[in-house]
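To keep things clear, I will list the structure first and then write my remarks on it.
Missing here: one protein chain of the complex. Every other protein chain is in place.
Going in written order, the chains are labelled A and B, and every chain counts its residues from 1.
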Amino acid sequence: MVTKLEKIAGPKHRFLLNMGPQHPSTHGVLRIVLEMDGEYAMAIDPVLGYGHRMHEKMAEGRPYNGFYPNTGRMDYLGAILFSHGYVGLLERMSGAEVPERAEFIRVITAELNRISSHLVGIGAYVLDLGAFTPILYAFDDREMILDMLEAITGSRLTYCYFRVGGVTKDIDDTFIRRARAFIDRMRSRLPMYKDLVTDNLIFLKRTKGIGIIDRDMAARYGITGPVLRGSGISYDVRKSEPYSVYDRFDFDIPVGENGDSFDRYVVRMEEIAQSLRIIEQALDALPDGPVMVKPKKKLKLAAGGCNYTVEAARGSLSYYLVGDGSDTPYRLKIRVPSYSNLSPLPELCKGMLLSDLVTAMGSLDLVIPEIDR
Amino acid sequence: MDTMQLSFYDVLRMVIAFVLIVSLVFINAIIMGYMERKMAAKIQRRWGPMEVGFQGWLQLILDGVKIIAKQLIVPKDADRTLFRMAPLLAFTPVVLPFLVLPFSKSLFGRDINLGLIFIIAVSSINVLSIFVAGWASNNKYSMFGSIRSVSQNIAYEIPILLSLLSVVLVTHTYSMQGIVAAQGSIWFCLVQPVACIIYLISATAETNRAPFDLPEAESELTAGYHTEYSGFGFSLFVIAEYANMFTVCAVATVLFFGGWHGPFSGEYLGALWFLLKVFLLMLIMVWVRWTYPRVRFDQLMNLAWKYLIPFSLVNLLLTALIVKCI
Partner (left out) sequence: MSGYFSELITGSKSLLVGLGVTFKALISPVVTVQYPREKIDVTSAVRGHIDLVKDEATGTHRCMVCLSCMKVCPCQCITVQGEKREGVKGKVLTLFALDFTKCSLCGLCVESCKPKAIDFSNEYELAGFTRDEFVFDLLKRVKERA
């Protein structure tokens, strides 16, 4: 794109703008080098790695179960979803049995975690657009989830709850009662978000038609999760290749129409409602029984590779592990959704206003430590 | 005030008024800073400042002490003179409009017959300070903020003037006291509802308050024109912002909400009514700020040129027609 100014002045008047690593709307330590033409970003170059902690390498140096705490540290907003992928992988490789009750508890906690992640994502997104209040309402709702999960997992953010063969602690009646209360409350709060944010004229004007990712672009970059569904592609790992007990629940995959920032926001909002449905069904059908089958003393996997994919809050998350017969992995590769979701940014935001760039980037709902990991 | 000569009494009155007004500017910033934090907290269902004094009312005074004690940091390669000058430039013009504000029937600095024009003229200087601050900081984000601010203020001065003019057409005077006196029976917000709404929207934009706070848009420009300011330089900008809010709300009170008129408003008691109305309007601005997202720059311009200016023009023409016919 050549602007009018550029025709007169040539490309020399462009200047570099460093957005991040400390910037309010890069959500952590993402640095974006922008080549600006006035307020238009003409070239975008995301610089990654400020939060690199070599999680994949760390996995190679410790026993299989020693990696549990690491899973929660990659995507700190969806810690349970990330550990779900890892324990799922180990169970698939070792053929470990998981009691049915444990699978249900996993689904319930994972969906609660997904809701809390989406609440933060939506709140932070609206904060990017300049509204301070919705994020605090979202935190108010999220607080209930954190309290519930704290009571059973013992932690509020980096849950280390799933183990090979089950979960560490059974849920009790108090948890079930609180979960049902939360479902009712959240359902009554959704219209409030609609009034305050979704229907708001300024919000609509800021997000509609901004940052359109069409189907082709989404496919080219390997985008997954709510961003992909916002583009109108109905792909969800929970439906397409159901893991755990997701095939037993009835839920819809919300999709957007235009693939713009607004659609991505709406898809996240709809997914909260769908997750509530899943939790409700899982609570109704919760079977009795043990929640943990103690595995053999030390986990040793045979040589060979295995892949396990789950639907994390931001898209499909894959763990690929190559074992060499010892008690540590030979290599663990983690495919995180945010990395692919970030990659279209240079193409997506070329020639955009700085404000729109913030809008488009916020709608991708990135978690930078997950990208850098 | 018919005579052109100033008597000793007039000069003394203006000196006293000036001293009182400067203190009012600071007190206003403290009160509004506290009210804004408290109201934002209540809207977000938090407590807000609670630790110092009853309900934390001393918090802003302590913040002021802390901020004075802070070091003034001038960035490397910044234009030192302009950088130091900008906060003063922001602060000085905001004091002047207070001189002509009619707090009550007898409580005012000076009632000049072009009071309204004086306020509009003086408050436009504010944009210069923002521009100087952004330029002198030698920071790209600050520069963005100041450029945005200039075009925003230019665009929004037009609807402000047009909406104020339609009131002036009714009252036949620019004198603030005269306009208040004309509202003895009915407030002009009922006579000129369109002008009132247009004025309130434009005033929010003129004072760079959310949802029109583009010059300091946090999520885009970190803090816009005052990114590089620390200590008292920063606080002067904040004081100036609150004083500007006071000015535009006072003008709205005078022109649309009956000024010092109210039950039991005598010679001096009217000042209470005046202040009550001003602070209510300011609280509404705070309420709006903590509700809406920020508009984008072109949308801001669209609002001014496509909605506010045509509407205020039509309103002005209709007013002129009706005044002429009556």
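The rule we apply is simple: a residue touches a chain if its C-beta (ideal position, glycine included) is under 8 Å from a C-beta of that chain, and two chains touch if they have at least 3 such contacts.
Just so it is clear, the structure is predicted and the values come from calculations on it, not from any experiment.
Judged over the whole assembly, touch between the missing chain and the shown ones holds for A, B.
Although one chain is not drawn, the whole complex shows that of A:L30, A:I44, A:I145 or A:C160 it is A:C160 that touches it. Note that of A:R62, A:R177 or A:R215, the residue touching the chain absent from this view is A:R62. Among A:L34, A:I135 or A:I152, the one in contact with the hidden chain is A:I152. Here one chain is not drawn; of B:I43, B:I147, B:I160 or B:L275, the residue touching it is B:I43. Although one chain is hidden here, its contacts on chain B can still be listed: residues 39, 41-47, 50, 287-288, 290-292, 306-307.
Mapped onto chain A, contacts with the missing chain fall at residues 62-63, 65-70, 73, 133, 137, 140, 143, 150-155, 158, 160, 163, 168-169, 192, 195-196, 199-202, 204.
One rule holds in what follows: only the chains that are shown with their structure count from here on.
Centre-to-centre spacing of chain A and chain B amounts to 44 Å, using the average Cα coordinate of each chain.
Listed in rising order, the residues of chain A touching chain B in the complex are 15, 17, 23-25, 36, 39, 126-133, 136-137, 140, 196-197, 200, 202-203, 205-206, 353-356, 358, 362. The part of chain B that touches chain A in the complex is made up of residues 40, 43-46, 140-141, 144, 210-211, 213, 217-222, 290-299.
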